[in-house]
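Here's a slice of the assembly, chains where they normally sit.
Order as written gives the chain letters A and B; numbering starts at 1 within each chain.
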Amino acid sequence: MQRVELTEDLSFSRIIHGLWRLSEWNMTNEEVLELIEECLKAGITTFDHADIYGNYTCEKMFGDALALKPELREQMELVTKCGIKLVSDNRPDHRVKSYDTSKEHILASVNQSLTNFQTDYIDVLLIHRPDPYMNPAEVAEAFTQLKNEGKVRHFGVSNFKRSQYKMLQSYLDFPLVTNQIELSAYQLENFEDGTLDLCQEERIAPMAWSPLAGGEIFKSEDEKTIKLRSKLEEIAIEVGAQGIDEVLYAWVLSHPAHIMPIVGSGKMSRIESAIRALNLTLSRDQWFDILQVAMEREIA
Amino acid sequence: MQRVELTEDLSFSRIIHGLWRLSEWNMTNEEVLELIEECLKAGITTFDHADIYGNYTCEKMFGDALALKPELREQMELVTKCGIKLVSDNRPDHRVKSYDTSKEHILASVNQSLTNFQTDYIDVLLIHRPDPYMNPAEVAEAFTQLKNEGKVRHFGVSNFKRSQYKMLQSYLDFPLVTNQIELSAYQLENFEDGTLDLCQEERIAPMAWSPLAGGEIFKSEDEKTIKLRSKLEEIAIEVGAQGIDEVLYAWVLSHPAHIMPIVGSGKMSRIESAIRALNLTLSRDQWFDILQVAMEREIA
């Protein structure tokens, strides 16, 4: 498995496993542990979480599985996020959906994540969404304290646009290490609005959420999707892929920005599609062919 | 009254009085003087003008009042603007509405402002609008000359977006000290397009024009406004505000960017709403509750 160096002392596996829907997979702790071990065996060492996943339950489910074999902790990188407050039975004090990047909330959220994971450090903590009510000096204080306490090794963001990224970075004494953004042939916004340019300018490898566009591409019957699916099927045959999911993974993997797709599946068979995509070579022609069908127009 | 430090040698009162409509208030010089004195007594020491306000008449009306008690000059910060040319009976040589940020125009405009105010210095001069025909080197020359002559202490801009701000700043040997922008729960553009992020990145406190959205919120009967008004009324009760104007002021005042709202009223009773808002505490929940009604959608 390829690895991507984020800092001198931190690298991620090129394919990242995402636990967004862990609570929907109806797995026992033993089954989760098995999934973790299979990922690790396949070279996927980076696991992506957020406090809110599964209505605030996924971190703990993962942690309970990990507790069965705590020595695995050192073989993985744990990524989690904070900053969104959901209205939830599991957080009865939340009255309104909101973002919270106050120092108090960040520190409390990390402490809860550490408890959930039954670990004493997070590898990378991300601010989940740009908070229009952000006090960047407070975020910097929280990050610095967490770093000094050894609770979080490195920090990043998610869904940040250029102005938000540059602003927060300007308050930090250390570089943000990633920006987790939506990237797929189906959802081109971050290609088009300068966010991917920013990642390249800042020398950060982005994590890609929804690299398969949440599955829409397999189901939707609108004209654009039908055309894109047909193009992906055509190219799957050309490159010897077993399915269009592989081609979609290859489309982000082949991009020079070292995009790290997050695979959010509980089935190794699905995860293996992403791993196989590492061995696919899309030509520039094929990449642009897909792009232009996805854009629904020719490039200029 | 809270104060906001803009530079080592300049601070503004957190609430700023705006003289935009002074010419509509039908006040005698004595009445204007009384308003000024009441503001000062309440701690509002910063007064916001522009050459063009009142069709080029407001600066002089203020200056005539100030002349009745010239010792007040030292107790206040005078902000004015230049760069818009209106077609006006008071400027018969203006043939076309235009922006003018030429050195010649900036210098002449400041000299006229000094005459109007009967003072020998402006505390902060703002370029009123980004000029698509700007020669930034000329602006820098004009600013430097005005600073050296002691006619203007500091410089800022108004309604500048990121690219315009970064561009002009790159030509100046000293930092711009503020960006006066439209900010209210009713008009979210500068929250959404990165302009407020820029202010935080540049460590400048923005001045907010139309913090009450020009009064639309009190009158309009469209669906969005009705819902927003209703939400503001609900929160007014929760926080013990006397009216929704206080909540609107509190909404910008509670934001971490040190937003300084401009209150453009000739009535102390209205101005006091803004002052009272300084003592209101909006919770993050309340802030986001208002935001989401104003956006007409949930945050992501």
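Here, a residue touches a chain if its C-beta (ideal position, glycine included) is under 8 Å from a C-beta of that chain, and two chains touch if they have at least 3 such contacts.
Note that the coordinates shown come from a computational prediction; the quantities given were computed from them, not determined experimentally.
Shown here are 2 copies of a single protein sequence; counted across the entire complex in this file, the number of copies is 3.
One rule holds in what follows: only the chains that are shown with their structure count from here on.
These two copies of the sequence, chain A and chain B, are related by a rotation of 120 degrees on CA atoms, to the nearest 5. For the pair chain A and chain B, the distance between mean C-alpha positions equals 42 Å.
Across the interface of their complex, chain B is touched by residues 94-100, 102, 129, 132-138, 159, 161-164, 166-167, 170 of chain A.
By the touch criterion given at the top, residues 162, 191-192, 194, 196-198, 200-201, 255-256, 284-289, 291-292, 298-300 of chain B touch chain A in their complex.
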